[in-house]
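A protein chain is absent from this complex, but the other protein chains hold their places.
Up next is chain A:
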Amino acid sequence: MKRHLLEAADLDRADATLVLDTAAQIDQALAGREVKKLPTLRGRTVVNLFYEDSTRTRISFELAAKRLSADVINFSAKGSSVSKGESLKDTALTLEAMGADAIVVRHSASGAPHRLANWVRGSVVNAGDGTHEHPTQALLDAYTIRHRLGRLDGVRVAIVGDVLHSRVARSNVWLLTTLGAEVTLVAPPTLLPVGVGSWPVGVSYDLDAVLPKADAVMMLRVQAERMNASFFPSAREYSRRYGLDARRMAALPDEAIVMHPGPMNRGMEIAADVADSVRSTIVEQVGNGVSVRMAVLYLLLGGSTR
């Protein structure tokens, strides 16, 4: 394993498999226990440095670090010296001086974790940077697929929706193809990135054509906060062409699963009855996120230091 986890491409197949196997073992070790706590990272400090709003990722990282007995410091840009104009670098050096062994960072600027990694001696974990990457989300998605379907090699995954703005989609494309899955991106042409032709994926504009051949469908959130131009005519039209409703779900193969990284827009990209169906892994994904992040923190921090 490298010292940092900045993007899904930091993980080769062996490393990615090690993370998933470790997460599975942690799951197994903690299953049915009253004390869901391990002493592994006692005395280590993990800082959650969040420049962007987040509920599940921050809580998930916090819980993961606490279950490994690390000390956790939560830092959000609101109400900190960032609002007084402190730069990312100065903030990072301050945290470093206080002895942070790992910095989990979310930032609205793509590439911010990479910059951070050059400034600090501890490990940096990317918890989402702009429209670039969100590697631990991809790991938990891969974990969920493997857990449900028993394998990743040859699994056909459709990633549907706002690929253009989605760091989840980017990380999943790289990680899932590294692990042998076949990824197809499904989106209106306006919501696909320009360079998508060079990615190792299939591309389709027609959801109905892809669904019968998908083992897993990953619905992406329509990111209203990043919709600063007319990417599609109306929410209603988007929903009709790219939303997953019960009728479309019926076209999936019997074993196929429906995924969503959350937060969901019910009725927009995913219908409520689909989100709550037995095929849906949405709640499971959240639970798996804690185990996967524990595995990442253990593998990055558990070993010899510096």
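We adopt the following convention: a residue touches a chain if its C-beta (ideal position, glycine included) is under 8 Å from a C-beta of that chain, and two chains touch if they have at least 3 such contacts; residues count from 1.
Note that contacts and distances are computed from a predicted model.
Chemist: Determine which name in "Extracellular solute-binding protein", "Bifunctional protein PyrR", "Glycosyltransferase 2-like domain-containing protein" or "MoxR family ATPase" the UniProt entry assigns to the undisplayed chain of the complex.
Modeler: The missing chain's protein name, per its UniProt entry, is "Bifunctional protein PyrR".
Chemist: With the missing chain put back, one of A:Gln25, A:Ser80, A:Asn118 or A:Thr190 would touch it. Which one?
Modeler: Within the whole complex, the residue contacting the unshown chain is A:Gln25.
Chemist: Tell me which stretches of chain A touch the chain missing from the display.
Modeler: Interface with the chain not displayed, on the chain A side: 1, 18, 21-22, 25-26, 28-29, 33, 35, 37-40, 68, 298-299, 302-305.
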